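Removed from the display is one protein chain of the complex; every other protein chain stays in position.
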Amino acid sequence: MFIGAIGCEPLQLRRVSLERSRTLDVYRRNGGYEALRKVLDGMSPDDVIGEVKKSALRGRGGAGFPTGMKWSFVPKDSPKARYVVCNADESEPGTFKDRYLMERDPHLLIEGMLIAGYALGARVNYIYTRGEYRYLIEIMDEALEEARTAGLLGDRVLGTDFNCEIYTHTGAGAYICGEETALLNSLEGLRGHPRMKPPFPAVAGLYGCPTVVNNVETLTAVPDIIKMGGDAYKALGTEKSGGTKLWSVSGHVARPGVYELPMGYDDMEKFIMEDCQGITNGRQLKAVIPGGSSVYIMPAEDIIGRDVRMDYEGLVAAGSMVGSGGFIVLDDTVDVFESTKNLTEFYKHESCGWCTPCREGTDWLVKVFKRIESGGGRPDDAQLLLDIVDNIEGKSFCPLGDAAAWPIQSAIKKFPEDFRRHISNGASGDGGKEGLPTA
Amino acid sequence: MSQQFTPNNPLPQEAKVPPKMAVFPPEVEAEIERHLAKYPVKRSAILPLMFIVQRERGGYLDPPGVAYLADRLGVRITDIWEVATFYSMINTEPVGRYHFQICRTLSCKILGAGKITEQCTKRLGIKPGETNDDGTFSLSEVECLGSCGTAPMMQIGFDYYENLTTEKVDELIEKCKSGELSNGVR
Partner (left out) sequence: MAELIKVIINGQDFQVEKGARLIDACRENGYSIASFCYYADLALQASCRMCLVRIEKMPKLQTSCTITCTDGMVVTTESEEIEKARRGMVEFLLANHPLDCPVCDRGGECELQEMVFDWGDLEERFTERKNYAPEKFLSPVVANDSQRCILCKRCTRVCDEWMGEDAIEAGGRGAHTVIGTYGGWLNCSQCGNCIEVCPTGTLLDATYRHQTRPWELSRTTSTCSFCSDGCQLSVGSRRGEVMRVVARDRYVNGHNGEFLCIKGRFAHPFVNHEERLRTPLVRYKKGGRLVPTTWEEAVRFAAQKLQEVKDAHGGSAIGVVGSPRLTNESNWALLRFARDVLGTDKYTASEAFSLAPFFENLSAPLATHKDIRHAKTIVLIGGEPEELQPLTGKQVRQAVRNGGAKLVIFNSVPIRLKEQAAQFVHIRPGSEDAVVLALASPGDAEVAASKLGVEADEIGKASQIISETAGDVVLMFGGELSAEAQSVVAQLPAAFGEKEGRRFLLHPLPLFNNSVGVHDLGLMNGALNPLEILDAAGSEVRALYVAGGFLPAHLEGREGALSRLDFLAVQELFLTETAEAADVIFPAASFAETDGTFTNSDGLVQRVRQSIPPVHQSKPDWAITSQLASALGTDLGFQMSSSNIFLDIAHGVPAYEGLRYPLLKDESKPVQVKHALAGRRDVTAQLAELRRALESLDENAEKITETPPVGHELFKLGVLTSKVPQFHLLAAGNPEPESVLVSPLYQITLDPGLRREAAAGD
């Protein structure tokens, strides 16, 4: 598996390939905690927020909300405690970048959180990690302890009067807990149902206090923004999407991995065919799901020869989204009916059950998929699927409902033939028991 | 089968005592304390504590474990139930010593997760969702574990096993049987 940068100097992935990269020692020798020092040596919290605003950094968790703006929503005069919570729930299928950031460079996240904590006046912060990533929690705990011993964490950080604590917290197997308000409920020891917004977490989040929830990748971008300045960071990317972005590449490519690309990387086709070394086994590209399982699927013809620019605007123009950057490549053995069924089962399993459309809708969708697969397809089934999905999209309590809807909408639109074949023939002959080809 | 109760002598003794509460050794209590110390509100520690209790109570939240959690966190046992049943990693039923959790989501699936599951079923004699008779193995299909770049994969306990092949699966099973492999529970 590849891990590194293409088309730019590695920024967030600068240290990941160094030996003992996760130790404080290596981190420090490679520019670590310089940004924190700079911040504590004379930047005001507003200065920090100002730099982040200038950087045009957008949240890497999936929604792409401008980070500086989110930070500025935290009320400055609230008498309540404030919290920074790092969203390390990473559960979007196809996404695994946060995992390597934490595994290889835990201090980068700690530094980012300390700076965020300073900017937002947060004294106790949490890293919410999905329960399956237990080994990462152990790595983080070790790094936190190292930082604490080195005076980088706890009371009087680097000898200043800035106090900041960071703790790890474990999830326990629930994709929905990646949604920031569900995450907060989970962190409070409740069921992981999303909360009503407003109030937004920035105003009333953890324990009812102002809280900023940021993705690991977002927070790990902060030290470099401080070091190089917001403008310089932004210049790495495009006008609206600053900096670099990590892409988790998986599926039928010769070289899967975590790729750091400048925002606005100019061509998705080149990225797949050259940087990722093309499709495995000499097969043809059939489709790409570029931003994690929730985004619209892109057929090869929307990529090949189309100069798809890899940033927020470019992907929207190409009919999809950056999302979490979970880049799943599908070759021509994949039956998009089956792959869509697979993802729909995921959403059914992960629906929290709070709201009617998502809870009942995903359950129904899976039943229809299964019926079609087992040979019970009916002529209007594609329309039925689209109708069900239409009654979910935009009507669910949180975006999980939409996330379940989009793959189906785009799959039926772009690959009608795969659906038609199943619906009219019953189970496809080429799928084996599970339906999907096995490599 | 029918029991006789009278208002004056309400219940047979054992029914009246609440489920016995689990007791843990000092080092486990210390671990629990460390988690509780992180949060301003005790209930926040519910998930970390559930993992500890399930590790210590043979892999799942048995009634004494639940009673312990409720008491330790100052909540009702039904609060433990509502949380425990929400999260897929919290077991409310016993699971095998080695819990094979095979990722079934898209990237793993298209790279052969189906074959891995088949191989496990063949070698262990259990289907996903089952535990074998002597309680050594459980097999589950789980959703994306963030290993799509090294698919197909599975988790045994908390340990990741990636880039799996059927041969590797055979090897792992042998190691489990010989007790060489950690069950990844911690």
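We just call them A and B in the order they show up, numbering each chain from 1.
We take it that a contact is a pair of C-beta atoms (placed from the backbone, for glycine too) under 8 Å apart; a residue touches a chain by one contact, two chains touch by 3 or more.
Quantities reported herein were computed from a predicted structural model and do not represent experimental measurements.
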| item | value |
| --- | --- |
| Partners of the unshown chain among those that are drawn | A, B |
| Residue of A:66, A:131 or A:361 touching the missing chain in the full complex | A:361 |
| Hidden partner interface residues of chain A, rising order | 174, 191, 196, 348-357, 359-364, 367-368, 371, 384, 387, 390-391, 394-397 |
| Chain B residues touching the omitted chain (full complex) | 1-8, 10-11, 15-16, 63, 66, 76-82, 85-88 |
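Definition applied: only the chains that are shown with their structure count from here on.
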| item | value |
| --- | --- |
| Separation of mean Cα positions, chain B and chain A [Å, integer] | 27 |
| Contact footprint of chain B on chain A as seen in their complex | 1, 81, 90-96, 98-99, 124, 126, 130-135, 167, 169-175, 186-192, 207, 248-252, 256-258, 289, 293, 326, 328, 330, 333-334, 339, 342-343, 345-346, 349-350, 352, 432-434, 436-439 |
| Parts of chain B lying in touch with chain A, wherever the complex brings them together | 38-48, 50-51, 73, 82-83, 86-90, 104-107, 109-115, 142-151, 155, 158-160, 186 |
